[in-house]
Structures are given as structure tokens and as C-alpha cells.
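One protein chain is absent from this view; the other protein chains keep their places.
Naming follows writing order (A, B, C, D and E), and every chain is counted from residue 1.
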């Protein structure tokens, strides 16, 4: 039996499980896979984290150095988020410059951090118009077991929470924590047939018509959303996803108290 | 009957018409298609124009901002002309960086403006060696109905003639017109068999062995020429094209008095 | 008989010759092909050389201009070496950005010059941290008859030895020779079957399992080495190559006394 | 312009609109000759052109799908479309906009009718004034219909946002620059959501109300899209019967 | 060098030439081993090498033409060929020069003899001194013949320009930099024009006279090209008969 047929059968199986309110790995619809966050793993980086979410693994490194502010925000620090889907992490990823999917992931991670105001960028100004801190967040995906979005987002926040401004190195005062104000958490739901499941595995992603990422902050308000995929969602589905995502984010945020 | 054969028959038809001194759209050999020039259509641009030449349509936007002069011309403004043949405008254009044809078009439009001295670049100097005005001319081809060269060239001049130096915005005095000194007009002829026609349509371009663009200024002198295509021209043909192009340019230049 | 079979037969022939301690062009194993070095051939370059090594030909141009030093070496000049394998030089080279082989060649030539300390970079400092001389070494391969590595390396040194600092042109004093301290010479051996031959021709390169480049300086010490190719070398072979390469380099260095 | 003190005074926005009012919209169908379908759209200060080519052959070949057409969407901003000249060529933002816009339209196209072929959508923003991705989707949806691509529905898009702690429909440039949230939404004619993105800060309740506002705006745009297509087709039909 | 006060004194140009005189020219045929045909040319201070490969297989395949050979032309300036180091790699200028040069040569090649194949021409400028595109075409034309590519004619090229309101043949670098017009021309041996570009300012009469001057220059170059090829072939023939 060919791989293609196997894979089609597997998809049908997952699809039919969803109808029966079951998942292939036995999880409930709102359950996440095991989540392990380690920080401070790269000592050349100002902040770093390794996130394992089931079979997915990402490493995030944060580098911080002085630079020139953007002309339209002369008194604010700069955040630059990069993510590549390198072929080490999956047989489906290709070499070369980041493509659509990688760019979308990076931009959603970036907006989650930026729009939630989780970093107080005005405190990253050294000299208005001249010198501000540039915060480079680099997400390195090592193993694609599904739901890279949440793993990347969690890794970015974990790395930032433990990052230090290397002020001494640049003769700009004493080292300090990054001015963090909030802990936005991304929660991704997938639509499989009519079922909505959280934290889709790679197998579930292959059958999901659409994914919806909802980023919420510590007050339980929304700081970012992104629909990804071609299947439409009804208003009811959308509202339901927002509700369970906010709830789940609170649960996951607890993890960060341990860091 | 396949498209390829249709298209071959169509080519033969146009070719044979030319022998009979006729054109497929009934024009005389020296006739241009209907020409409509609108200016000031993009209010974010310092100058803009839409040119419709028969079924060809281009939009030209001019952006002007302060910048650093080239080291070898420290007291002169800078003109930078771009043109892309985007796949919106024709099934034959491809995505990606500009190719040969687009680069050639941009460079000929650029030389027509530059070499005719139509802009007094020395008046675009703010502070010698430090700050000059940079004039970005961007040609956006929307519909390729043939003879993009002339449409682009006309659009560029129309946009420049109506452009304003945004001096106030940059705290460099009061807004002013660009220092225009001349109105170069590009006229393109095509060689179809032994016939020479002006303003070739897209169908005529497909059978033309070569195109010859002649840019002339308001004194009736030449300020640029470009042969494009593989068919050779005799000296007689070349001299004839120069004569009719200068004559036709005068006629077209009248259009600009209306702007 | 097809070209492919011819070429296979030719390879076998060369291979079998090597077993009999013979080479297809009659050379001894340690013999170089005829070497002709001309300098000063490009008057727009601050230094230049043409090297003909058998049927291989390279032109090297050295351009020197003031620039900013690297932050970690504020008081040292900068060497930048480029080499492209342009399709003019061989039917096997392709257009486009330099590939692996070209990058490797450029980096080995560069390291030979840099690591041997052949240029006293501290004498190329104009003003520490602000302005130093940038030395651009561009290797232009015109004909690939084999062993581009040694030809490029010889060409680079010849061009440097005859280069002038264009100080007057930049108002930085009087023109002077480059501060050269050593004449590193690259010698490349190829492993054909069990035989080790120097200066492989293009035909020999096609059958060689590996090439070993050894760069040595005027004291007879090593200033760079690079193994290139997949066939392993034994320690004995490696030590033998080092010995004969140092010996041969002395012989070749004599050539430079003639410049 | 720097941040205004107030965006809404006596229930009226700075540009004179009510909180749930769209900017003026004008569709022109079939404006290009070479494209199989096209649409020019002005939506507030946005000026966009959409062109559709296809179904047609796929290049490069390995992108073909054996059972459906592939849909490609290229969103591009002209360098002169914004206040500060934009560097020509694709960037990360246009790449993301192209992706979500494609996914906003793909579900309404009968892609299974054209295996091994491509449906190419090109959107050029000639003038930008907040909401260009919604404008692009609105124009592209009409251009697809103009090209005769079989579709289950039109797709209509607009954004809802928050300024002065108030939800407002179809943000203009200043409301977008200085506002508290921006949420572009695209829906089918049945109100199913094919695109939803959100930047900024919204409570869960604000989100739900905002989504209804956006859907209402989309429903109005849908009427305009339909009217523009009807006008084009009746004109064509007339032209034909006069021949 | 800054702009000289006068370019022509007593009918003599700054480099000692008369107004209608070419710079010294030297052709060497068959200078490369790997290429199928090659030519080294010095034309004034220009030093160029042209190589021809083909007819040969086309990569990538989709560029093949079923009824003719494709002709490709790549013009490149070495980074050290000019006063201020040129960044290596193609730029907009070299792209345009490559295109017009290809079109200058293509009409004389019997492309229909080699369907589905490619004829590749590479021109490297080692030293530049105004007129490099003409030099490249002259060398490439000879390299094509050296490669045994069947041709209807050689192609010869040179520029005419204007300095001090006077038409002059074959501009040198200063005349090009500070002159009033530059017009490179390429012609077949029958005088048919396969390349013509013009920058600057010429009256219609000046154009006509200038074109004749350029054609005259090309005719002289044609003689040198022919002589260089004859010398090469007679040498080869001699070598063969001695074997």
C-alpha cells in the first residue's frame, strides 16, 4: 500500500475521530500537548528559551544591541522578529529565503509582542532620535510536530522575560531586565470538519481546513488574532474560539510564573 | 483551429496589410492611437499622470525627497527612473525583478528626460555635496496594448510638468514647481516588412522586426534614440524615421500645452 | 562513439598512465606546466597581473581605496578577495552568484595572503577607527585549463607586489608600494589513484579524487592548507605533499624576483 | 499629521462619518484590456486595480495540482502610493497580505473545475489610505466574477477598529495610525468569515460587537459589488444586442 | 580629469586624432582554449575578451526554441576595469548593453540552422575607456566566426559623438564624459544598421552626417576583423599542413 493511500486513510481516520469528539492522541478538544519551557540555554544570547510542545521544538534567541531608531518613533526601541522554516525541521521545508508561511508566523509572533505592549518600548530609548536598543528575536524551529505558532510565541515571551539589556558591554549603564509589562499568550485552534480543537498536532494540521490564532493578555483582553487557512468560519465558531482561547491562555500563562 | 495557428494567420494578415499600406485598425502609417493624459491623479505623489494610448495604459508617479548627491555631481539633483512590467498588465509578463525589456524601457525614458536637459538639475541642489532633491519617477504599466515606450515617456513628462517640490514638508522653503526647461517627446516607429508605422499596437509589435524610438525636444533636435529588435534598418529607413518622428513629436507636444 | 564514452576512455587512460608514473602531457609528477606572469596590464587598476599556467589563464586586478576599518581591527587595512567562475572560462561554469567552488577558491587565496602576513595591514591604517586602505583583489578566470587555485594565488601575489597605494588621488600623501612582507606560494597536488602529481591539468582534475593545496612562505613554513575533494588521504600522503609543496614553492618564488 | 486630540466629537468622526459608516466607494468593472477580468476600486482615499488571469497553464509545472486549480494572489503597493516613497518590490508585509487575501478568496472559487491550472490575481495599490487589503479583496472578488471564474459567492471585506475607546467602521489613515485596534474582516455573502486579523487591543465583548459591525459593512459592500457587475453585464449585453 | 577647455585645436583632438579617426585597434583571434571561439581586442584603452560557446544544449530547457537557436549575450565589466572599483555582478546598464549587443549580432547568425540549441556569447571588459559596447560587439563578431558559427556577415561597431559642437568618431573617455552626444552604431558589411543608440543632443542634420561617419568607421573596422580572421585561419591551415 503506497504512502499516499496510507496518508489519505490516516486523514480520514483523524477526520472521523473528530466527528466522534475524539483526537488521535487521546487528548480532549481543549487539551494542549505536554509543554516544557527551558530558559537561559544559549549563553551568547541576551535571552533564550527552548520550547517543547509535544513533538514540536523551537529555540528562541534574543540579541540586544544599540542602534538607530526609526524616524517616526525616535524615542522608542525597536523589535525585529525573524523566523525561518529550515529544512532541518521537516521534510516539507525548503532552503532559501523565508516564504509566506514563515513570514506570517514571524509577523504574528511580532504583533503579539508589539501590540500587547508587553515590552515598554519607550524605556528602550537611550538618546531620542540617536540611539535606542534593538531587540532581535530569532525563532529557530528545530522540529515541526504541529502548532509552531504557539510554540514560537511562547518561546519568544519566555526568552524576553529572561533577557538582560547588555548595557555594561556598550558602556551604557548597568545591565537590567527588559521592561516587560505583559505576557501575551497565543492559543491556536484548528477546525477539523465541524470540530474545533486546540493545539493541533502535525497530523491534525494536515486535515484542518483553517487555523485561528488568538493572542490574549493578562487582563484577558485580545492583543492579536490571525486566521490562517481557506475554510470559512461562522460567527459562532469565531466567538467560541475567542472564548476558549482566552480561558486557555490564562492556564498557560501560569507556566511563566515558574520561569 | 488552435490559438497558435490563429495567431500565425493574424500575423500574416497584419504583415500583408502593411504591404498594401494599411493597418489593422484603419490608421494611417503615421497616425497615433487616441491619446488621453490625466494628471494629478495620485495625491500621495508629488506629481502623477495616467496615460491612455489606445489600449495601453500607464500610471506614472513622481516622488521627491531630499537626499545625498552623487560624488561626481555634488551640486546636482538626482533622477531615478523605475519601470516594471508586472504580470497584471499582460499575460506575457512575469513576476520577479525587472528583466531586460523593463530595464531598457526605464533607461530610455530616463535618458530622454536627463539628456534633453528637461529638468534643470542644478536648481535641485539644496546644499552642494550634502543635500539635493531626489526625483523618483516610477512608471506603473497597467495594460500593455503596445508601445509602452511612448506612453511611459509621455507619462513621465506629464507627471514631472505637474510635480511640486515638497519643500515645506522638509523645512526647505516654500513648495515650487520643478525647474522644467524642455518637453522631450518619444516617438516610436516599427518596421513591418518594408513598411514603417508609428505607435505600433501590441499586434503590430508582434510582427515588427524592429522598433526605433526617437526622442526630440521642443527645438526639434534629437535628445535620445534607441533601436530595439533584431531586424536591421537601412540608412534611408533610419533617416526617414528621424524625420517623421521629429514632426510627430511637435504634434504630440501640443497635448502638453493643455496640461 | 559518444563523447561520454570517449571521455570515460580518456579518464581510464590518464588513470592508467599515473600507475605507470607517467602523465598525459609528458610531465614528471612534480613538474609544473609553463608559467608566464605579466604585471601592470590593466592601467585602471592599482595593481594587476595576467598568469598563464599551461592552458589556464587568469587576470587579477587590485583596486585600492580608502574606507572604514572593521570595528574589531580599527587600526588595520582591509583585504577583500573575490573570484568568479564565469561561463566565459569553461563550458562547465554557470552564470549567477559565485558558487561553492568559486567561494572556496577566493577564500583560500585570501587566507594565503592574509595568514602569511604578506601584507603588513597595520601600515594600511590612515586614521585608526576612521579610515584605512581597502585592498580589493579581484580574480578573473578567463580559461580553465586546470589548477585555477595556483594560478589565482600566483596572480594575486604578482598583482599585489606591483600595486601602488593611490595616496595622491585621495589627498593622503604620496603614492607608495604596498607594504609587502612575504611572498606566499600555493602549490596544489592531486591524488590520481595512488599517485600524487603537482599542478593538475583539467583532464587530471577530472580523474583526481582529491586535491591538496599547500601555501608556504619564504621561510619555508606553512601559511595555509586546504584539502578539496572526497578521496581520503593517508598521513603519509599528506606529509609527502607538504614536503614537495614547500620545495616546489621555493622554485616558483624565484619567478617573482623577475617581476 | 500628528495625533488628533479627539477622533470623535458628538458622535461624528473627523472626516464627518458616523461610527458605523463606510467611506465613499466606487467600483469600475472591466477596466483593463489584457486581463481576463479586472476591477478598479476607490474606497475612501484608496485607489486599487485588480486583474485576474485564468484559468491558465501553471508555470513552473511542479506547482500544478492534479485535482484542483491553484489560486495565486499578488498584492503590491506602488512606490508612490504612500507619503514616504516605498521601495519597489515585495516585502514581508506584502507577502503576508497576499497570503491572507488569497485565503479569503480561495474558498468561494470552484477550484475543482480546473485541475492542473492556475487562477492568478494581481492587485496593485496606486494610492493607499488604510484598509488597502480589504480594498484589494473587494476589487479582486469583482475581477474574478468579471473573468467568468465560477464562484460560490462574492467576498466582501472591510475593517473595524477602535479609536477613543469606541468601535468604528472602515478606519481612515489617521484612525489607523493612532487608533487602538484594527481588525480587517472578509466574509462571503452568507456571512461566513474567510479573513480575520486583529492588531491592537480589544476586549472579548468589543470583538464580538466589532465583528457584527464589520459584517454589516461587508453586506453593504456586497450590494455595491453586485450592482457594479450588473451594470457591466447589462452594458455588455446591450452592446451585443446592438451589433 | 576635469573638463578640458577645448577638445579640438587646429582640427586635432586632445589625443592627437583627426575628427574622423579611429583609435588604434588590435584583434587577436582564438586566444582561449576552452571556448569554441574567442577574440581579444584592444580598441584605444579598451581591453575586452569575447568567448563563444555553441551551438550547444539549452539550459534551462524551457528557453529552447523549436525552430531556431537562441542567442544569448552577456556583457560584463571587471570590477577593476574602471577608475572607481565597480561592484561585481550584473547591473541595469550591463543588462541593457547585453540586450542591444545581442540584437546587433543576432540578425547575421543563421539561427534557423540550429533549432533547440543555444549560441552563447560572453564579453568581459578588462579595461574600459569609452566605447566598450562597440568593442564588445567587434570582438564578439570575430569570436562567432572563430567558433565556426555560420553568419551572413560580420558586424562592426563604433561610436560617433559631438564635442565642441563638432562631430567626432570613436569617442575616448574624456570626450564621452564631457561631450555633447554619444551615438554607438553597429552595421553589417552591407551597411545595414543593427544597433543604434543615442544620448545627448544632435540636430537632425548632425545625426545624418554622424551616421555616415560611424558607418565609415565600421567599414574600416570590418577590414581589420577580416584580416585578423584570415591571419588566424591561414596560420591554422599552415599548422595542419605541417602535421
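Throughout what follows, a contact is a pair of C-beta atoms (placed from the backbone, for glycine too) under 8 Å apart; a residue touches a chain by one contact, two chains touch by 3 or more.
For clarity, every value in this text was computed on a predicted model and none was experimentally measured.
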- Note: the excluded chain touches shown chains A, C
- Query: Per the definition of touch given earlier, which of A:55, A:131 or A:164 contacts the omitted chain?
  - Reply: A:55
- Message: For a quick check of understanding: of A:65, A:122 or A:234, which residue touches the chain that isn't displayed?
- Response: A:65
- Determine and list the chain C residues touching the chain excluded from the picture. 99-101, 103-104, 106-107, 111, 115-117, 212, 217, 220-235, 238-239, 242-243, 246
- Tell me, which residues in chain A touch the chain that this view leaves out? 41-45, 48, 55, 57, 59, 61-63, 65, 82, 84, 86-91, 95, 97, 136, 138, 140, 142-145
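As a working rule, only the chains that are shown with their structure count from here on.
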- Item | Partner chains that chain B and chain D have in common | none
- Message: I'd like to know which pair from B-D, C-E or B-E copies the A-D interface, where a copy means over half of the contact pairs are the same by residue number.
- Response: B-E
- With chain centres defined as mean CA positions, report which chain is farthest from chain E. A
- Which chain is the middle one, judged by CA centres? B
- Query: Between chain B and chain E, what is the gap in Å from one C-alpha centre to the other?
  - Reply: 27
- Task: Mind checking the centre-to-centre distance between chain C and chain D? Centres are C-alpha means, answer in whole Å.
- Result: 58
- Item | Pairs of chains found to touch, sorted by chain label | A-D, B-D, B-E, C-E
